[in-house]
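Here's the structure, in structure tokens; my notes come after.
For this view, one protein chain was removed and the others were kept in their places.
What follows is chain A.
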Amino acid sequence: MTPFTSGFVGRRSLATLVCGALATGGLAAVGVTALGPGTASASSHREAPLISGQPQFDNTDVYAFVSPDHPDTTTLVANWIPFEEPAGGPNFFTFAEDAQYDLHIDNDGDAQGDFVFRYTFKTHVKNDKTFLYNTGPVESLDDPDLNITQTYDIELLQLKDQRVVKKSTYADDVPVAPSNVGQASMPDYAKLREQAVHELPGGAKTFAGQADDPFFLDLRVFDLLYGGNLSEVGNDTLKEYNVNSVALQLPTDMIQESADQPIIGVWSTTQRKSASGEYRQVSRLGMPLVNEVVNPIKDKDKFNASSPWNDGDFLENVTNPELPKLIEAIYKIPAPKEPRNDLVDVFLKGVEGLNQPPHVRASEMLRLNTSIKPAAKEKRLGVLDGDNAGFPNGRRLGDDVLDIALQVVEGELVGAKNDLGDAVDKNDQKFEKAFPYVALPTSGSRGPLAKGTTGTNDVRNQLGDALQPAGTTSGVAGMDDTTLIAVSAASGAAGFLLIGTGLLWWRSRRRAY
């Protein structure tokens, strides 16, 4: 076949050569493929990544509440980059530079934004010869030892009929609180956080930086749909993960339509710069769990690219939801009668007499009646428990939205009283009493114990972490499992339907509503 095999390379040496190659594994793999018919043996075309890690553009949660310590102001919080792994540091997470992080407010219920607060970030590297985040202990935000820093601008866009009528710079070059990479690097992280709270004209405040993920739930309830048992419910899946937060406190009279019409709608989006240079919306979030629980898989990406104005497209997902039917099929709990106008109220219009604006156009956003005073003692089930200052009237950090959403989806508002939930009732970290309210991020130097891993594990590996031996091989090894499940759930892959199945976790709790 070839002139070379008969000349310089004898039988023995060729065999040696081939076997040598095989031993490395390369040809072996080829050989295996070669055994299957019609398969290509090598790549001759570009094979670009199919899966790409881009969490900076992932909007995870939005909160809106009347500020408990400044009741004439309203606080908005939006989070990005889920599952920031602090363990074993130093890990750091930056906002993307080629993104616009937007907070939207609709103050007249017409499903069109009236205000957009647009956060854009810049990254600064002091010394690009090193890849270190910090080169020594960081005492302040402008410490020269903090090698990689970010600053941001806020632009305020005022809109009418979805067109910008006024644009102004609301904040300029504000420093971002760094990632909490560890005790040795950042001995007084709280001080750094404090320095990142920035006052704006007119009594407003802004903050951007790392925080503990305030969302709490047990995603292990996923298992139930497949017939797993309930013994493991009750762990906060998101415990000890951080997020990147943006928080904005605004004088309420600046954003509400009028004192007579104090109901606002809030949502958040991420725009990403495309190859052609245009910004395109790649993520959207208002009410918690809607895109996860209500929308079927095929609609999720479309929802992320859409605006509230077009939410009629998703109406059927709400009036005829999949989840209760699925639960009925598996657990024989009767699904409430359709069409579910009760869900349209809660998820798309707001509750009448509480947070439904007049002439409301059904659309998905968090609706907050800013005239309702903050509760002296917050109840985690919010409105369902008679605390009208909480979810679904806006959303406070401590509201147990999973339990509330479950109960509502299963007919709580249409007479099917139930006590469903996931047995995780509060966040693992305490929220702050003052702006920005979110809890301090978990430190990167808390050591390997917290996750039951050993120091040899690759801590940068989220999934890997979940899979590392934790000194036990039983399936009940706490964090290992839940971590992984959380990853799947919040990223909205297959799990969306299943969150609700936690309803089988019946608890003896008295309802006041």
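By definition in this document, a contact is a pair of C-beta atoms (placed from the backbone, for glycine too) under 8 Å apart; a residue touches a chain by one contact, two chains touch by 3 or more; residues count from 1.
The rule we apply is simple: contacts and distances are computed from a predicted model.
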| request: Could you tell me which of "Sulfurtransferase", "PucR family transcriptional regulator", "Sugar ABC transporter permease" or "Tetratricopeptide repeat protein" is the UniProt name of the chain missing from the displayed complex? | output: "Tetratricopeptide repeat protein"
| Among A:R280, A:K337 or A:K426, the residue in touch with the chain that has been omitted | A:R280
| chain A residues touching the omitted chain (full complex) | 1-9, 11, 13-15, 17-19, 21-22, 24-57, 83, 90-92, 96-98, 130-133, 220, 222-223, 226, 228, 272-276, 278, 280, 282, 297-299, 301-302, 304-305, 458, 460-470, 472-477, 480-481, 484-485, 487-489, 491-495, 498
